[in-house]
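Let's turn to chain A:
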Amino acid sequence: MKSGIKYTGIPSEEELRASPGAPSRERLEQGPVAFIECVQDIPCNPCEEACPFGAITVGEPITNLPELHGDKCTGCGVCIAQCPGLAIFKVHLHYTETTSLVEFPYEYYPLPRKGDRVPCGDRQGKYVADGRVVSVKNAKAHDGTAVVGVEVPKACYLEVRTICRKEWSRHG
Partner candidate 1 sequence: MKMTQVAVIGAGPAGLAAAIEVARAGGLVTVIDENARPGGQLFKQIHKFFGSREHRAGVRGFHIGEQLLAETERLGVEVLLDSPVYALFPDRTVGYVHGGREIFLKAEKIVIAAGAAENPLAFPGSTLPGVMGAGAAQTMINVHRVLPGKKVLMIGSGNVGLIVAYQLMQAGADVAALIEAATQIGGYGVHAAKIRRAGVPIHLSHTVKRALGKDHVESVEIVALDSHWQPVAGSEKILGVDTVCVAVGLTPLTELAWLMGCEFAFVPGLGGHVPKHDLNMETTVPGVFIAGDISGVEEASTAMEEGRLAGTACAEALGLLDGQKALELKTVIRERMNALRTGPFGEGRRRAKECLIGLSLEGQA
Partner candidate 2 sequence: MAENRETIYICRCEEVTREEIEQAIRDGATTIAGVKKRTHAGMGLCQGRTCRKLIANMLACSRDPANILPSTFRPPVRTVRIDEIAQGDEE
């Protein structure tokens, strides 16, 4: 089976590696950073305006892929809720000795609450590991796009991108 966003709906490892929006391994080591998984030239640039530090550039034409400037990105995560494609995440590799923090956009009902233990899933919704919800940001400016932060085992910071919603609701 062919891989890649056009065939699976999931950006492949190659696509992510080649994407100017993905932070380098070195940058990930240094602290929290945005992880932009936007790999197609679509006409869109709210991420560029969203960043208060000028760490994302799209430029002209607006179909350019967003470029992440790792040196300017503070890992604040305000860009996450501003992306109409819900394609921006935040990764804090060394959140603790043993865990990473992953933040992702979440637009389902109900929202998890801080402290909840949730089953976390990858880009195809497959269970990866249990995580602990450390933040749920849903400011008015987000207009319904909540940003959920989960603490997960360090090994899966590149995989976890959502909550396994159905499994979670089954647990109540």
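The rule is simple: a residue touches a chain if its C-beta (ideal position, glycine included) is under 8 Å from a C-beta of that chain, and two chains touch if they have at least 3 such contacts; residues count from 1.
Inclusion criterion for the candidates: all candidates are chains of the complex that A comes from, given by their letters.
Please read all numbers here as calculations on a predicted model, not as lab measurements.
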| item | value |
| --- | --- |
| In-complex contact of chain A, chosen from 1 or 2 | 1 |
| Parts of chain A lying in touch with candidate 1, wherever the complex brings them together | 5-11, 37-46, 49, 61-63, 82, 84-87, 107-109, 121-126, 143-145, 161-162, 164-166 |
